[in-house]
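Got a structure here, written out as structure tokens. Questions coming.
Yeah, one chain of the complex is gone here, protein chain that is, but the others are all in their spots.
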Amino acid sequence: MSPAQAAEPTRRTAGRGYSARFHLLDRQVVDPDGKPVCNVDDLDLAHDEHGRLCVTAILVGPAALAPRLQGLPARWLAAVTRRMSISRTEDPARLSMNHVTHIGAVLTAALPEGHDHVHALEDWMRDNVIGRLPGAGHASG
Amino acid sequence: MRLADLMGARVLEPTGTEIGHVSDVRLVEQPTPDETGATVLRIEGLVVAAKRRTQLLAYDHRPVDGPWPLARLARRAARHARWAPWETIASHQLPERLGDAATIRLKCPATELSLLTDVHHQWASERARA
Partner (left out) sequence: MKRLLAVTLGILTAIGGFVDIGDLVASSLVGARFGFSLVWVLILGVIGICVYAEMAGRVAAVAGRPTFDLVRERLGPRMALVNLAGSLLVTLLTLAAELAGVALAIELITSVAYLLWIPAVGLVVWLVIWRTRFETMERVFGLAGLALIVFVVAVFHLSPDWGGVLERVTHPDVPGGEGMPTYFYYGIALFASAMTPYEVFFFSSGGIEERWGRKDLITARMNVFIGFPLGGLLALAIMAAAALVLHPAGIAVDYLSQVTLPVAVSLGKIGLGLALLGVFAATFGAALETALSSGYTVAQYFGWTWGKTAAPRTASRFHAVIIVALIAGMMLMLTGVDPIKVTEYSLVFAAVALPLTYLPILVVANDPEYMGDSVNGRLANVMGGTYLIVVLIAAIAAIPLMLITKAGL
């Protein structure tokens, strides 16, 4: 391990192991400035060339959360999401795992330009409600 | 496929007897072949817990030692949990209805799987060496 890595114990390096329930699911994802982006509502898996399952993306939003509630609450949330959805697809929003640089008390994701939102509801709310109120662009501090 | 399809899934022996459910999934960073230093998160195996309601707090699958009454409760709850490496998994079947549990079938009987507590020590010593 290089000194730079030792100083950054949460950086993703080969060999580190995680418990899905403890380290990944329901953790907050933040951008490099520490601003909350989303929660890890679920993880998307795909088979690699050896047939082993690997994580490809973080799934975000009620559509991703619904199956994890189990039983009746799961079906209810899924039904509400379907009816109130403002995006065109039923699939949950995705944040590619390649953007995630650190896994610690939070997951840090270096988001590329223009990818600072992973959720349609935030955009809708900003464009149609909050952004229209006077002073919405003013940081009160 | 999603992680939620694995978490909570019913686990069956080759004979079809249910031995418990998936209470956790262990993932390990694997280097990618392209030498950029990038890694990919791969599933190493599943933690199979015998009882349904032992999973509160996610306490039980990591050795945490305080406060002691909680830690003891967690350890007691996890003492029958077993570790199923990915190689021991024969098949995985998605639930028919959203919110129900998926089904996982093992290649070997539960008694051939090692206890989670034993594997813990192995992981801890690996981490210490790294």
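Order as written gives the chain letters A and B; numbering starts at 1 within each chain.
Throughout what follows, a residue touches a chain if its C-beta (ideal position, glycine included) is under 8 Å from a C-beta of that chain, and two chains touch if they have at least 3 such contacts.
Here the structure is a predicted model, which is why all the values come from computation and not from measurement.
Chemist: Which chain A residues touch the hidden chain?
Modeler: Residues 21, 25-29, 34-41, 60, 62, 65, 68-70, 73, 104-106, 119, 121-122, 125-126, 129-131, 133, 135-141 of chain A touch the chain absent from view.
Everything that follows uses one rule, which is that only the chains that are shown with their structure count from here on.
Chemist: From the mean C-alpha coordinate of chain A to that of chain B, what's the distance rounded to whole Å?
Modeler: The separation of the two C-alpha centroids amounts to 23 Å.
Chemist: Sort out for me which residues of chain B touch chain A in the complex.
Modeler: Residues in contact with chain A: 1-8, 23-31, 38-44, 55, 58, 61-62, 86, 97-101, 123, 127, 130.
Chemist: Inside the complex, what are the residues of chain A that reach chain B?
Modeler: Contacts found on chain A: 1, 12-22, 24-25, 42-46, 48, 52-55, 59, 64, 66-75, 78, 97-98.
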